[in-house]
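Starting off with a structure, shown below.
Presenting chain A:
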Amino acid sequence: MKKCMLVIMVIVMTFCISLVALAGSEKETSGTAKEAAPVASDEPCVDEWVFSNLMFMTGGWAPYGEMIVWGMNEAIDEINAAGGIRGVPVRAEVYDTGTHQPELAVTQMAKVLDTKPLLIMGPHGSTDAEACSQLAYDEGVYMLQSTSSYDVAKKFRPWANVWLTNTEQFAKTTGQKWIEREPDIKSVVMFVQPEASTWYEQSKHQSNGLKAVGVKVLEEIAVTEAVDFSPLAVRALSHKPDGFVMYCYPEAMVKIVLELQKRGVKENRRFLFFHGAGTPEFWALGKGYLDGAYQWSIFNSQAKSQKWQKLADKFREDFDGEPNWTVPTDYDSMYLIKKCFEDLKITGCRDKLKEERVKIQKYMNNVDSFEFATMNIKIVDGEYKAPAFLYTIKGDKLENPINCGFEWK
Partner candidate 1 sequence: MGKSDRVLLEIKDLSVEYGPVKALQNINLTVNRGEVIVLLGANGAGKSTLLNAVLGIGPPKKGSVFFEGEDITTMPTNRIVASGICLLPEGRGIVPQMLVWENLQLGGYHFKNAVIRKDMENVFRRFPILKERRRQEAGTLSGGQQQILSIGRGLMAKPKLMMLDEPSLGLAPVIITEVFEIIRELNRDGYSILLSEQNARKALQVADRGYVFEKGQIVLSGSAEDLEKNEKVHHAYLGGHI
Partner candidate 2 sequence: MPISLFYFLVFTGIFILLGWAIYIVYRNGQLNNVPIAAMAVGAYICAYLTRELHWPFLPALLAAMGGGAVFSFVPALGLGRAPGFSMTIATIAMIFITQTVLRNMAFLGGVYGFYSIPRVDHLLIVTYVIVFIVGFFIFRLERSRIGRAMEVVFIDTSVARTLKINTYWLSVWLQVFAGVLGAIAGVLFANLVRILVPRHFSLGMLLNIYCFMFVGGYTTMWGVVVFTPILWGFPLLLPEAVAEWKDTIYGLLLVVTMLLRPEGVISKKMLWDIKVSVKRFFINRRKS
């Protein structure tokens, strides 16, 4: 009997403690703000800038989460070594949103909002962003979603932005550029993953773009998770298309290509991959099979800037592989935040929180020109502008970029 009472007590206590701790999290994190009134009106009130990053750190996307966080930490180390932001050191807290776990994403976002953030990094990943962006939107906190998706972030403007440009224009133009280079391609089959809204939307744009230049889209084949993709490959071939456009997850893209190659598609120039390709698994699975294929991307792997060379070298050292488009995203975000805070003289004082949040939002939605690690970018009325490239794959690397973009110096 006593044992039972004990167990019940423990359970009830745990519950109470968890409630109290959750309720208390507000106070805990506000510790970053100094209690005393600021000396000068625009001096920072904090002894440390804490940025919250909502990131998929578990589940299938965990490896990419790790890479993005790695990039962010590199930036933080560099910034802190150079004296921090406005003389105050920087720290980031990562909140795991899981892969395809809306309930977790929402609760973590709520946790972040309780810390009264000036702005939020993330949510990354379109499922997370779809689930939890509404919360920050309601609170009026700016979200640097960086990798989620153009179409999701667009729905939460002006309180969200993403480092993926207007995919409608890019999907159209890059596809047309491909046809321009390979004029004998008159008909294509598209492989599309229907669960992912962004990829689905982009594939629609690309399809429209191709149709506009007289290319026939024979079928949009739905790709779902499967053990073996050869049935899809055979199905595509039954249309006898000239080209193949891939809008699905990297593993499926490569596996479908391998099946097509086995079945007699000899020329890799007939393949066009969308910008979601180019991940480590894409290269690992496709090693040696992809030479000559095309991929469009907004990632400038050929960037010559010193910053990028340094970052890329460090990445090769740490990860034993070529850097991909996820690597510089939050590295860049961090530097943009630094510039924003310095330009606006953000203080982080409690009493100015609302006003500073709005100031940050206004600033972030109109950035005239800013040097990202890989390129020079621009944000006009909340719309991120950067070039897009059509690459040829050569030696398991993206080579020979053709600029299909606009608004680029």
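Selection criteria: all candidates are chains of the complex that A comes from, given by their letters.
Everything that follows uses one rule, which is that contacts are C-beta pairs under 8 Å (C-beta built on N, C-alpha and C of every residue); 3 or more make two chains touch, one makes a residue touch a chain; residues count from 1.
For clarity, every value in this text was computed on a predicted model and none was experimentally measured.
As listed, 1 or 2 are all part of this complex, and the one touching chain A is 2. Chain A meets candidate 2 in the complex at residues 1-2, 4-5, 7-8, 11, 14-15, 18-19, 21-23, 25-26, 57-59, 93-96, 98, 100-103, 106-108, 110-111, 113-114, 127, 130-135, 139, 151, 155, 194-197, 200-201.
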